[in-house]
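Quick one: the structure is below, questions incoming.
Only one protein chain is missing from this complex, and each of the others stays in its spot.
When the chains are written out, they are named A and B in that same order, and each has its own residue count from 1.
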Amino acid sequence: MTSPTLPTGSGRSYLRLQARILTAPAILLLVLCAILPLVPTIYYSLIDFRLLASTSHDFVGVANYSRLITDPGFLPAIGNTLLLNGLVLTISILAGLGMAMLIDRVIAGRGLLRLLVISPFFVMPPVAALIWKNLLMQPVAGLFAWISGIFGATAVDWFSTIPLVSISLIVAWQWVPFACLVLLTSLQSFDREQREAAELDGASSWAIFRHLTLPHLARPIAIVVMIETIFLLGLFAEIYVTTGGGRATNNLAFLIYSQVMLQYDVGVASAAGVVAVVFANILALIMIRLVGRSLEA
Amino acid sequence: MYRTSPASAALRIVTWVLALAIAAPLLWALLASFKSELEAIASPPRFLFFDWTLDNYRAVLESGDYLHSLRNSLIIAGGSSLLVMALAVPAAWAMAFAPTQHTRGILLWMLSTKMLPAVGVLIPIFLFYRDWGLLDTQLGVILLLTTGNLPIAVWMLYANFNEVPGEILEAARMDGASIVQEVLRVLAPMALPGLASTFFLIFTLAWNESFWSLNVTTTDAAPLTAFVAAFSNPEGLFWARLSAASMLSIAPVLIIGWLCQRQLVRGLTFGAVK
Partner (left out) sequence: MSEIVLEGVSKRFADHVASDAIDLVIPDGKFTVLVGPSGCGKTTLLRLIAGLEDVDEGRLLIDGVDMAHTAPVARGLAMVFQSYALYPHMSVRRNLGFALMVNRTPKAEIARRVEQVAKMLDLDKLLDRKPAALSGGQRQRVAIGRALVRQPKAFLFDEPLSNLDASLRTQMRFEIRRLQQELGITAVYVTHDQGEAMTMADNIVVLRAGRIEQVGAPLEVYRRPVNRFVAGFIGSPKMNFLNGRHAERYDAATIGIRPEHLGVVAGGSMPCTVRTIEHLGSEALIHAEVDDGSKLIARVSENLHVVVGQRIEIDVDPACVHRFDADGKTLPNNGVSQTNLAVSDNITSLNTK
């Protein structure tokens, strides 16, 4: 199936009315639940609103924003968000690519291979996080500790020393299947004959990979990057369940959550929310520019 | 079609090892779920030779919490998925078979709502729900999950409907079928695989959703995600029990995922990858 082409309008008048009626409910729900709530968010970000203190709800302009930016936890949160994004993308795509290229070569038992490889994607984030934190990464009784013991190394105390990396690993694990399957599907549509012709011409495996395979994969990789980034911006559960936040592991989403739920400062949290939305939009625009053609090609 | 260089034995072994490594955390938890708590934290770890027991499963199933959360997950995921389909199928039909010059814009706009981080609207939603009694209700969660999954469903169904030859639907129209008849009697049977895989993908995403389901529920409407998240309470970690609870929580969706993997990937990449 080729990419769905975006429609060019040539409406039939006897269908046009029905078409409008049929699309309306979906649009309505999205506007009500996704767009409309942005308005109060912006409003709250401009007033003094704290849940416990009986505040005046006065208009305070950008006071919330300046308090947000000067909050020592703000920049780390942004940094963490980017770091998380970068780490997860890198790990999941490299691992996914490697796995895809391997599976592409193996024929026997490919069904079972795919089964094994896609499993992490369907595990709910709290389960994934808890299994990794406890059964694997726990420095005394975890599986990783035992493995490093075999090699004579000391066990890594994951969450005490490198919590952000630990979380990145957990999230990356959940996304490897996605990257792998997308790249595998793309590899399998890759023209064999092109590759064989190159081999006959004497090209080395590396040259084939660099000049033929990689360009062919550029588009699916771009799509993976885009989709993963969209989902990663809202990363929440893994942080909630492992570290419960804190400067080292807060991303923007968790920062907002803790501002509201733990500090009850709706004003500042809303300001952070606005920042998050703007941030996401910028990222999305960048993505769309880089990848946009892929969706329409 | 022959392969010029089939994988050597070494390559095959590496592939299998790596695949097993990827699935290892799950397999390890699966094993742990059959151990006693002592065995579960034993060091060095026991692999196959331990006293297999079903006690953990029994304990989880007998605790009211699991069944309660299971029920919530089923209702929330099932309910929101059905609602999504009810809204997405008509919209996708209109976009695929009766497009106007606005259709393209609407489609892209819908996708763009998915790019909004949910956290941006957490506060207003939370406050609204609190004031209107929607906090900790199944309906509250269903509405939010429906909103989140609707764009994906519309896009996936739209891509699927595009593959149905338009002429067949025109033939039905010439034959005198109303829109409802056209959709039910001609389109639906032909697009059944696409409809099914869209439903399962949405169900999976709803089942695993871990933002709203954690923030907008406390006890009454707490689904399995909240149930498992509660295990992170540092007061005593029961690894074996945790493993059993985890297995029981992910099983339905894992099985569905195994069965429909190809369509699910396609759906998630919006058909952009062959």
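Here, a residue touches a chain if its C-beta (ideal position, glycine included) is under 8 Å from a C-beta of that chain, and two chains touch if they have at least 3 such contacts.
Given the structure is predicted, the values throughout are model-derived calculations rather than measurements.
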Hidden-chain contact residue, picked from the options B:172, B:195, B:245 or B:260: B:172
Residues in chain B touching the chain absent from view: 165, 167-168, 170-178, 181, 185-186, 189-190
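One rule holds in what follows: only the chains that are shown with their structure count from here on.
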Partner chain B, residues of chain A touching it in the complex: 1-12, 15-16, 18-20, 22-23, 25-27, 29-30, 33-35, 37-41, 44, 95, 98-99, 102-103, 105-109, 113-136, 140-141, 143, 145-146, 149, 173, 176-178, 181-182, 185-186, 189, 192, 195-196, 199, 219-220, 223-224, 227, 230, 233-234, 236-237, 240-242, 244, 252-253, 256-257, 260-261, 266, 269-270, 273-274, 276-277, 280-281, 284, 294-295, 297
Complex interface listing, chain B residues touching chain A: 1, 3-7, 11-12, 14-16, 18-20, 22-26, 28-29, 32, 40-45, 87-88, 90-91, 93-104, 106-108, 110, 112-128, 143-144, 146-147, 150-151, 154-155, 158-159, 162-163, 179, 204, 207-208, 210-211, 214-215, 224-225, 228-229, 231-232, 237, 239, 242-243, 246, 249-250, 253-254, 256-258, 261-262, 265-266, 268-274
